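First the structure, in the form of structure tokens, and then the observations on it.
For this view, one protein chain was removed and the others were kept in their places.
Let's turn to subunit A:
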Amino acid sequence: MADDATRKAVSEIPLLKTNSGPRDKELWVQRLREEYLAPIKYVENNKAADNDWFRLESNKEGTRWFGKCWYIHDLLKYEFDIEFDIPVTYPTTAPEVAIPELDGKTAKMYRGGKICLTDHFKPLWARNVPKFGLAHLMALGLGPWLAVEIPDLISKGLITHREQQGS
């Protein structure tokens, strides 16, 4: 089970302090700074643990995020583009992460390729407002989703390895 690793990884992600959403002008800038710091630390930790698996960047306002995530299966690396908008009610509600290229390939997705999170993600997020940020969303939302869905999609032949990606 992936939980020991996930638990350790999440415990090492810095918690956020500013309770502010994209509609708050100055406070949002402060939150945005934290939103960048936390994933930077998380990515550093991942690299140190030889488990570097995503990159994120945003537009100038920090309202739209995009990046890549990758998943290693049988020594092959599968890479996907990810994207999401920061909802106006953030951080009370978590963003809905989308992997557009997988839209229609799995039932564990809503329209537009938005991943379908577990029943437990929302309570977990709600209990940790405003301390959880985008790094936590990656670790507790996208990471576990990929770990279950990607091997399944590969086994069904719905995604195939692209040779040029290297492993």
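The rule is short, and it goes like this: a residue touches a chain if its C-beta (ideal position, glycine included) is under 8 Å from a C-beta of that chain, and two chains touch if they have at least 3 such contacts; residues count from 1.
The rule is short, and it goes like this: contacts and distances are computed from a predicted model.
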For this session: Write down which listed name, "CMP/dCMP-type deaminase domain-containing protein", "SRP54-type proteins GTP-binding domain-containing protein", "Chromosome disjunction protein 3" or "Ubiquitin-like modifier-activating enzyme 5", is the UniProt protein name of the chain that is not shown.
Result: "Ubiquitin-like modifier-activating enzyme 5"
Problem set entry | Hidden-chain contact residue, picked from the options A:Arg23, A:Arg55, A:Lys68 or A:Arg162 | A:Arg23
Seminar exercise, completed: Touch assignment to the omitted chain, from A:Leu27, A:Ile72 or A:Val148, lands on A:Val148
Seminar exercise, completed: Had the left-out chain been drawn, it would touch subunit A at residues 1-3, 6-7, 10-11, 14-17, 22-23, 34, 37-38, 41, 61, 63, 85-89, 92-94, 96, 107-111, 116, 118-124, 126-129, 131-132, 140, 144-145, 147-148
